[in-house]
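What you see is the complex with one protein chain gone and the rest in place.
First chain written, first letter: the chains are A and B, and each begins at residue 1.
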Amino acid sequence: MALTLVLLLPFLGSLLAAFLPSNARNAEAWLAGAVALGATLIVLSLYPQVAAEGVLRMSIPWAPALGIDFSLRMDGFAWLFALLVTGMGTLVVVYARYYMSPTDPVPRFFAFFLAFMGAMLGIVLSGNLIQMAMFWELTSLASFMLIAYWHHRADARRGARMALVVTGAGGLALLGGVLLLGHIAGGYDLDTVLAAGEVIQAHPWYPLALGLIALGALTKSAQFPFHFWLPHAMAAPTPVSAYLHSATMVKAGVFLLARLWPVLAGTDAWFWIIGGAGLCTLVIAGYLAIFQQDMKGVLAYSTISHLGLITLLLGMNSPLALVAAVFHIFNHATFKASLFMAAGIVDHETGTRNLQRLSGLYRAMPITATLAMVAAAAMAGVPLLNGFLSKEMFFAETIFLDRPEWQRIVLPLAATLAGMFSVAYSLRFIHQVFFGPKAEGLPREPHEPSRWMLLPSGLLVTACVLVGILPELTIGPLLRIATDAILGAGAPAYSLAVWHGLNLPLAMSAAAMVGGAVLYRVFLWRTSETVPLLEAIDGKRIFDWLQLALTSRASWLIERLSPPRLQMQVLAIVAVALGGALLPVLTKGMSWGTRPTTPADPAFVLLWLIGGVCALAVAWQAKYHRLAALIFAGGAGLATSLTFVWLSAPDLALTQLAVEVVTTVLILLGLRWLPRRDERYAQVQGPGATTRLRRLRDVLLAAVAGLGLAGLAYAVLSRPDVDGISPFFIEQALPQGGGLNVVNVILVDFRGFDTFGEITVLGIVALTVFALLRRFRPAPESVPLPRQQRGPDDPDGLVFEPAADPAAKLPTGYLMLPAVLVRLLLPLALLASLFFLLRGHNAPGGGFVGGLILATALLLQYVVGGIVWVEAHLRIRPLTWMVLGLLSAAGAGIGAWLTGSPFLTSVAWHGELPLLGELHLSSVLLFDLGVYMLVVGATVLMLIAIAHQSLRAHHRKPSGGAA
Amino acid sequence: MEIVLALAIGTLAGSGIYLLLRPRTFQVIMGLSLLGYAVNLFIFGMGRLRSGAPPVIDPARGADPALYTDPVPQALVLTAIVIGFATTALFLVVLMASRGLNGTDHVDGREAEKQ
Partner (left out) sequence: MNWLQHLPILPVLVPLLAAALLLLPSETRRRRRAAMALAATVVQLVVAVVLLAMTDGRVPPAWGGEIGVYALGNWPAPFGIVLVVDRLAAIMLTLTAVLALATLVYSLARWERAGSHYLPLFQLLLMGLNGAFLTGDLFNLFVFFEVLLAASYGLVLHGSGATRVKAGMHYIAVNLVASLIFLIAAALIYGVTGTLNMAELAQRVARLDADGRTLFDVGAVLLGVVFLVKAGAWPLNFWLPRAYGAAAPPVAGVFAILTKVGVYALLRFATLLQDTGAPAPFGGDWLFYTGLVTIAAGSVGVLGAQRLSQVAGFLVIVSSGTLLAAFGFAGTTLTGPALYYLVSSVLASGAFFMVIEMAERDRKASADLLAVSFEAFGLQEKDSTEHPDEMGGVAIPAAMAFLGLVFFACVLLLTGLPPFSGFVGKFALIAAAIAVPPQAPLLHAGLFGAALLLSGLAGMIALSRLGIRVFWDSARPTPRLQWIEAGPVAVLVLLCLVLALDAGQSMAYFHAAAHSLHDAQAYVSAVLPVAGAGVAE
């Protein structure tokens, strides 16, 4: 219960904080402070329990199917860390209250601050690894938001992104790692995993899992070579740096390493990966820290270096080293946080953090200076301060390392060197800021800040001193339960004494002290602007360059991976389809069927010789002679419909023919709007070589595809008939479908639902065409009338034939005579179409053909009579027709519900009608009527939409006609 | 008969696909209609070929499936024809609009750079 509360409190606080007004600085501070303090107190109150029972658990079932529950688990180690997170949080909140300026929108700050606290506690208290990985990412996100708190600053934005990308990527790697780990251990629960040490280390995936988890931990703890993000995270407000980037978040990595130490550590891989990274970081970062100009920069690199120290300790595969690591985690948090606070104070009071400009602040702010000095001393590892103790332990470990000889020599030397560095930068930090001549021309006149701002730093420094002098009484027991929690029974005996007698570690410390002092005195009295030896290496530049390279390469690549050209896409589709279709044939092989083939009729052959030539002609002519191409296509269509007649498909023939006519007319209407193009252009600029190649490629592909389809067709045509579903339709057409024309019965009854969808498509397309053309204006150069319509007196074709007079009985002009016929034709067409509609059920015909016939008639009216005249004479409401069509089709279907049977069940009525003979009236007829009306409506709607373009074009002309 | 029809389908499809791969909108629309013919014939052929046996029941001869050709593919072709008609019309209009808005009849809305 208490556990849940600890975790929930910060998140609730964060929610609350987000909704306070943006100027409520005090309210926010009180809220955050209360939350943090409350959490701290709860954690403290849990100490006896943890000390007694060892581990507290709490679990709520979440996703059993995935083998994860929401579970919290607090042992000594987790407890110490939780205390660190909450306690440090409390102090930083107090500090932040005075640090943030009144103009800052603090709700955002405190909301994310508390959210981070919650996420961090989540990592610490998670009872299973997946949950831990979740909170892990959450801390990255929260830190992103906090670094970018002043998002109007470029460096803040970049720093935030760098941190997010690096730690986020690490988090993903970690997720992968724990997935493997959980799979190996047979469960993601922490206890399960911790119990499966041998299994894990024996498993073939162990190196992979280790690598991924190390990736996560090292990125998070800013270890070499992923360290570069941390210095840039310093763009964050100082409280954030003090809290996230020195005390807590960057410790998550080492926390994880320590957490999984029992199961992962002890192997060579572990030593080299973790220890190696730690050692490099320790030395390199220490070296870099010396040369920083920004106070926070120094602290950032020293943080990295100290994290390196901790990582190295963890990598040493020795329990005592682990103890030292945990101890140093705690110590580092105390002194580094207080140093950050000091830096913030200096920044706050003087307006700069530049070491070059700062000097002699001791007189102005003695208290700050004293605190900073003590903390810095702890960082340098001066005796009687906590830093000294853990550093001694570290030195001792490096000496007694259980490794080959040379490593036993290299390591202590490196350690001492790093010690020298840390002494040097600590000295520089203090000396340049607080001593020397009084600084001139600072942005602000320095003076002590308010007491409250000093309090947190003061408390931390006190902790440093107390721990440094009386380790056993203060930190001793806490450290013990923490280390016992990790090491269990195997926890080594150790003594936290200040004085271990004159021994090698002490000598190393002394060497580090002297060396560091000399280093500073001799080389760094006047530091150079840049870092000697390493100036080339600049994490930021490399990162930016990587980012840029990534983006540009990617956009270069994607242009090739998915080219924007339609031809490439169609090519890809055809090629893939062809290849895929060939695959089974080639792998399994196939032979023609055994069905006796019907003898080829020469007339039929001739028909298709013509048809084939037409098709090829279209392909040949479509570019330069559109009209010709259209006519040839018509020829091919004709051949198709004749084939239908030939092979006993009268309905198809009829429909194909009707469609043919309408389509052609529509295309003719549309042709007018395409740009002129004729052979002469082609002659002028003949196709280039690449064009020819491309054409050749396309010809080949097309040929192969065509042959393939032909092959498929023949393969099926030559197979014996299958006893499929078709006999049913033929047998039942009359008895159950009540119609003789089986095709029509299928269309309107057996598979009426298809037709239902099909007419919907027609309707949709009509709507689309209408919607599109309503907005559309033709291209200016195609506005002038086509040559055919121009009179002799208007060469440029911008004067039209005498505007059609709506009142006229007949359209005037050169189309007078045809118009007469066409007008007479209209009523006949109407009759014919109705006739086809009604007989459809028993003889070739049906609603669709009927509808098309009527539509064609209307179309002719337009072509011949001209829009103005036609619309003056007959009102057509295509939309209404369509709606009625759809409704009656749907109605015919719904009607069946009344008889309790499903949609589209036919309800029949037989009767005799004069002149049409025996007639079968039924819901089916209503359905077909719906088809009829919709076809008329849709076709006419499209026609009107297209035809009206010419009107538009002409109307545009008087108004300048400019595009 | 079968072989002729198959070859016809092949020819239509081949010319259609070639046109689909060309850069001018008009070529594409022509290609679509040719390919449409090919596909319709193909579907139709799936019912095997019979002449003189239209699937219109002759009450005198009765409804013996052996007497009539397979009606199902014909029904499918009818649907296909209608949908083909609709989509052709649509593409035609889009083609006009593209020509109007982009000032060219190239399928990519701009002339390909001459190499």
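FYI, a contact is a pair of C-beta atoms (placed from the backbone, for glycine too) under 8 Å apart; a residue touches a chain by one contact, two chains touch by 3 or more.
Computed from a predicted model, the values in this text were never measured in an experiment.
Looking at A:47, A:150, A:400 or A:435, the residue that reaches the missing chain in the full complex is A:150.
Within the whole complex, the absent chain has one touching residue among A:672, A:719 or A:948, and that is A:719. Considering the full assembly, A:99 is the residue among A:99, A:224, A:287 or A:301 that touches the omitted chain.
Between the chain not shown and the residues A:74, A:765, A:859 or A:943, the one that touches is A:765. For subunit B, the list of residues touching the undisplayed chain reads 20, 25, 28, 32, 35-36, 39, 42-43, 45-47, 72-73, 76, 79-80, 83, 86-87, 90-91, 94-95, 97-98, 101-102, 107-109.
The definition used in the following text is that only the chains that are shown with their structure count from here on.
If each chain is reduced to the centroid of its CA atoms, subunit A and subunit B end up 40 Å from each other.
Of all residues in subunit A, only 564-567, 570-571, 574, 595, 597-601, 604-605, 608, 611-612, 615-616, 618-619, 622-623, 626, 629-630, 633, 636-637, 639-640, 643-644, 646-652, 655-656, 659, 662-663, 666-667, 670-671, 673-675, 685, 688, 690-691, 698-699, 701-703, 705-707, 709-714, 716-718, 721, 724-727, 729-731, 733-734, 740-743, 746-747, 751, 754-755, 758-759, 761-762, 764-766, 768-769, 772-773, 776-779, 782, 842-844, 848, 938, 942, 945-946, 949 touch subunit B in the complex they form. On the side of subunit B, the complex with subunit A involves touching residues 1-27, 29-31, 33-34, 37-38, 40-42, 44-59, 63-65, 68-72, 74-75, 77-79, 81-90, 92-97, 99-101, 103-105, 107-108, 112, 114-115.
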